[in-house]
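Take a look at the following structure, please.
The complex is shown incomplete by one protein chain, all other protein chains being positioned as in the whole.
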Amino acid sequence: MTEPLIFELSSPGRRGVTFPEPDVPRAPLPVGLTRTILPLPELSEVDVIRHFTRLSQLNHAVDTGFYPLGSCTMKYNPKVNEETCRFPGFLQLHPLQPFITVQGALALMYHLQEMLNEIGGYAATSLQPAAGAHGELTGVLIILAYLRDRGETQRNKILIPDSAHGTNPATSSMSGLTVVQIPSDKRGNVDLEALRAECDDTLAGLMITNPNTLGLFDEHLGEICHAVHQAGGLVYGDGANLNAIMGISRPADCGIDVMHFNLHKTFSTPHGGGGPGSGPVGVAQHLVDYLPGPIVDIIEKSDDDLPPLFSFVTPPKSIGRVKAFHGHFGVFVRAFTYILMHGADGLRRVSEHAVLNANYLRVHLRERYRIPYDRVCMHEFVAEGHWPDAPDVHALDISKRLMDFGFHPPTNYFPLIVPEALMIEPTETESKATLDAFIDAMGQIADEARNNPERLKGAPHKTPFGRLDEVKAARELVLCCQLTEGPAQSEGA
Amino acid sequence: MTEPLIFELSSPGRRGVTFPEPDVPRAPLPVGLTRTILPLPELSEVDVIRHFTRLSQLNHAVDTGFYPLGSCTMKYNPKVNEETCRFPGFLQLHPLQPFITVQGALALMYHLQEMLNEIGGYAATSLQPAAGAHGELTGVLIILAYLRDRGETQRNKILIPDSAHGTNPATSSMSGLTVVQIPSDKRGNVDLEALRAECDDTLAGLMITNPNTLGLFDEHLGEICHAVHQAGGLVYGDGANLNAIMGISRPADCGIDVMHFNLHKTFSTPHGGGGPGSGPVGVAQHLVDYLPGPIVDIIEKSDDDLPPLFSFVTPPKSIGRVKAFHGHFGVFVRAFTYILMHGADGLRRVSEHAVLNANYLRVHLRERYRIPYDRVCMHEFVAEGHWPDAPDVHALDISKRLMDFGFHPPTNYFPLIVPEALMIEPTETESKATLDAFIDAMGQIADEARNNPERLKGAPHKTPFGRLDEVKAARELVLCCQLTEGPAQSEGA
Amino acid sequence: MFIPHTDSEREEMLRAIGVESIEALFQDIPEKQRFPQLELPPALKEMEVAQELQTFASINETSNELTSFLGAGAYNHYIPAAVDSILRRGEFYTAYTPYQPEVSQGTLQAIYEYQSLMAALTGMEVSNASHYDGATAAAEAVSMAYHHFRGKRTKMVISNALHPHYRETIRTYHRGSEVKIVEDDKQHSEKFERLADLIDENTALVYVGYPDFFGRLFDLTDIANSTHGAGALFAVSVNPISLGLFKPPGEFGADIVTGEGQPLGIPLSFGGPYLGIFTTRKEHVRRMAGRLVGETIDTRGQRGYVLTLTAREQHIRRERATSNICTNQGLMALAATVYLSLLGSGGLRQVAELCYHKAHYAAEKLTALPGYSLTFPETPFFNEFALRCPRQVKDIIAFLLEHDVLGGYDLGQDYPGMEHDMLVAVTEMNSREEIDLLADRLAEVSYD
Partner (left out) sequence: MFIPHTDSEREEMLRAIGVESIEALFQDIPEKQRFPQLELPPALKEMEVAQELQTFASINETSNELTSFLGAGAYNHYIPAAVDSILRRGEFYTAYTPYQPEVSQGTLQAIYEYQSLMAALTGMEVSNASHYDGATAAAEAVSMAYHHFRGKRTKMVISNALHPHYRETIRTYHRGSEVKIVEDDKQHSEKFERLADLIDENTALVYVGYPDFFGRLFDLTDIANSTHGAGALFAVSVNPISLGLFKPPGEFGADIVTGEGQPLGIPLSFGGPYLGIFTTRKEHVRRMAGRLVGETIDTRGQRGYVLTLTAREQHIRRERATSNICTNQGLMALAATVYLSLLGSGGLRQVAELCYHKAHYAAEKLTALPGYSLTFPETPFFNEFALRCPRQVKDIIAFLLEHDVLGGYDLGQDYPGMEHDMLVAVTEMNSREEIDLLADRLAEVSYD
């Protein structure tokens, strides 16, 4: 049963919510500026609730089952986070209230900044960026501002490993930089020679993801950073994979000058069906002055009786703000709750078990799937979803078939350096029982690839929808609907 | 895919929630009293959330679709109710707090008592009863206390129409009364002659449901009450069907001495998968002193500056409390919110549209289904789920087949006076579009009864479960499970 | 709003019915009684009603704003956020009794799990799907005992230390029946001698609290034996949290266990809705009141669940039903199920221990104050104890309230002669500082 569109459920004149009559005189409306038609759907509250309740049930989500979507850290989102972020003392704060009225919120942001500094090894962090990619843009602009400040206007080249996420090159070109792609070596590390060859005085820096998108900790990370620094460049760290290394290794200690955190990955804030995220950016001491503002600082130290006084300050050479207001505060509250519940040991345990789970899957799956860079991995690994003796079966077919077992598929076709990539990130919140069931399903699929490939090509079979025609969508480009009379109720039989 | 039992998902040593270590010294435990085994399941939070999320999706509910379960008033439950009842100022109140600290809660209860008095026409209302049946018990005990108080110990007979809900006779025998069943007449009213014949000096009273369970307003209600009163008995009103008559007719005005309200039906509080309900009991002036205590009253009137002071008081001849504390306060908050949102006109509109919807369905369904007492109905009506020319098809088959169209079936096999009863109560919150879709489905089913009866006998087809073997359940009586090793994850294919 | 009809739809519907107006649908109602003008406050919009209710709520002082040591049958425990996140699912809370199992497996399996958890927790064999609360569960236990002996035994021997509300509810429920309630007095010794003395061959049931209203825990072996020796049934009312640490009544041979389930993840909410626990032995299942879920299979061979033994219930058996109960506490039973699933055996034990240790710390602190002592110094207790005070408890409570402390419960309200005894409850929510604060405040209370 498909669900009608909200517009198709509309009946003219119906009302879901109404508001009081004005308690003030009506003012005349400006002539010529008022709108004549406002084609929004008209429904009762029950229609709206049913519609979205039924829609929700068509989703796979962390709350309904395993979601090993590589690079996305689909860990469980603790329910207490959803309560704390809704405390009226947080939810009903206007971003521009006088700072004296929001000391609790500022204190929370300050402590979160400090915690992230500690986890990453950084001197300062701005919470403003809205997501990972936004953090990248912020970080690269900081690098550029730093270099320009030193008069190094010729530095316009940025190095990006071929395993990098698409946001890295996209960010770089948004920032006006020229991207040079660096190949990976046989062990899945950045090819050190290729990198060194590009380390000249046009170098602005390197964007590196570590652990990288193969799930591997680069064995030459120190040398890589050293080479870039030697050439006068800076190193940007894509922190998407921080979940592997909290309390295990601090990016700043390894030479990464600036990095974004993904609160929506590492720190358990929900992905929201696509967002919101939050991508705070941490920087080493030499970049502190360039952070986007404002950030929270203590403007009067605490004394015996009084707590410290917090306020917003803008760093002296700030690149400027990267969005309105102060960032995704509601996400901060969740992440702060999460960090408080874990402490240093707890966060290390998180990373340890994320890595344990990934390796457990890896050693079991390599019996049936080729794993191109097969060494101890961090929080994720990449398998090949293809076999020479089952030429018609592709990673996509495996993914679709996994849905029949109640699993969300791994990330497909990324990173680009592995053909038919299946990028698998179990996270630490999954139990051995779930991993075992996934291993069984993957085994059965490997069998079916040989015995019954049609079962895979036709998958999924047990989901509410079969495969969707993406070509038709792109060709016809029906991107929104109009108010029409439509079926009000889906039918049986 | 069936969902494993919570016990089957357990892994010894796993923890969903943990608590802090004691901040006080440990006290020695009493010898010989401590427990050695505590066989509860052990899961992580994500396992628990997934389990109950998946379970929930196996339910039909008002929030997922039409639920015309007769006699249950499955109207939409406004979402704002779910917020107001969770305000910390309500949720975190202990029932035994000094009354001076709970004036807001007492004021709310007082106003709700007054509102119910006004809606029913009563002199006083106790909010204590937990549900309809509990209200019945309360009301019948009040009648008995009143009669006994007047020395009428011989009055042990209670009259109950044959259309009554099972709780009415069950209540009566719990109260020590002898039940005499009164037949219905051809128009679905209480058979007045039969009633009069039983009106003697052993009569304690009559329990009447009006509108009755056929959905009909008894055409002789005044005469019925008069006859009972003449004989020295009292009239109890089962208020299950109040949704038809708010602002239309007040039970007390018609001669009903005592009645329960169902906040979980008429006043939109959610049914909770079986409860909680709330069954406040309203009484006419002569019964006021017998109400179960405590009820809320004003003990100091308001004056210019101060609001009135509310407190609990126990009526002088109270039958005693019928439960611990003061009733289902969380349900009161919802009902109070609902009444405030409607006002007098709004409640009347509710009843008007409940009746409109029922009659709209009735006139359409009578084209295909026999409606034994076919006259203008109130908020519901009863159809026969059987045709002479489709002898194998029964009300149950129709009900199961309706599920395939996304509808919850009507109430089956009640009231007992209609063979193969399908008791249909749409409520006012359903739109014409939904009713039309239901009419279409019922029409299609009437066709299938002749053309394709197997389709009905085998129904439902599109639900996650097929018909369940009730005989096996009653024979084997497996009523709880033990800790066992079980499948941790359901399987595909 | 909640009535979706547009004007034109309404017209169309009236036309289909064949009447001119909605009013015409109400001809069966005598004109005199038709369309009364109700006097109710003017209708508020959602936005206004939310503000209005907030006003009511904010007038109250909550157990969170105050430092609370109030228990007496309802306890301030921590409720993990996951509990409410499940209870807020519309599929659970906007469904009703699972009459139609094919579209109600969520509710049915959850009830089955609830039954299993309650049986495990109390050490019994079967549980029903819930009663209204601890008080009505107790009243239903009395009915069950009465029916068990087919009315041939009418005496119910009930400990005076059972919650006063429960005892009163039992009496109210059985006003109209032949049942005779007898009680001992509160001072009965650990051996329940006074209670045992009341048992005779007309005794159908012996009822005790465990912990009792004063928080006391007794070894129930002897009283269970005396009861069974007289051929009567033995019933125990429990605080379910205590069963995380203490022997379940089933191990003492209880025939019926009832209790207030509120501590299992259900908010205080000024007294309700709560949860009536009811478990018993399998041999009594047909006389047990309330709904019951059993395992079975469906036509596709899948394991599933249905309401079973419905022939006991009012909608089938009518005046011969075991009880009139219909709507029960479904959602509250779900809360308890989720709560126990989250805590598991380790978590429940932890909560029970925290309550126990903190209550004992409090008892030690408070009895160290001059003028204060334990009312029952010899008896073990769980998380609540009676404290003999140097002044009338009602004055002490008023004094404490001035300092934003919700003192305990004034036992003089229910037990004449105990006007100096305060029932003090401590849970995992009370910190050591709060207990010390209580001690400091109580130290300030001068002698009469």
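Note that the chains take the letters A, B and C in the order they are written out, and that residue 1 is the start of every chain.
Definition applied: a contact is a pair of C-beta atoms (placed from the backbone, for glycine too) under 8 Å apart; a residue touches a chain by one contact, two chains touch by 3 or more.
In this text the structure is predicted, and so the values were computed from the model without any measurement.
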Displayed chains contacted by the hidden chain, counting the whole assembly: A, B, C
Candidates A:Leu159, A:Ile182 or A:Ile319 - the one touching the absent chain: A:Ile319
Contacting the left-out chain in the complete assembly, out of A:Thr125, A:Ser399 or A:Gln444: A:Ser399
Residue ranges of chain B at the interface with the undisplayed chain: 11-20, 43-47, 49, 53, 78-80, 82-83
Residue numbers in chain C that touch the chain omitted from display: 46-47, 50, 78, 80-81, 85, 88-90, 428-429
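Everything below uses one rule, namely that only the chains that are shown with their structure count from here on.
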Most remote chain, CA-based centroid, reference being chain B: A
Computed distance of Cα centres, chain C from chain B, in Å: 20
Whole-Å gap between the CA centroids of chain A and chain B: 47
Residue list for chain A, restricted to those that touch at least two other chains: 11, 14, 44-47, 49, 53, 78-79
Contacts with two or more other chains, residues of chain C listed in rising order: 2-4, 9, 44-46, 80, 82, 84-85, 90-91
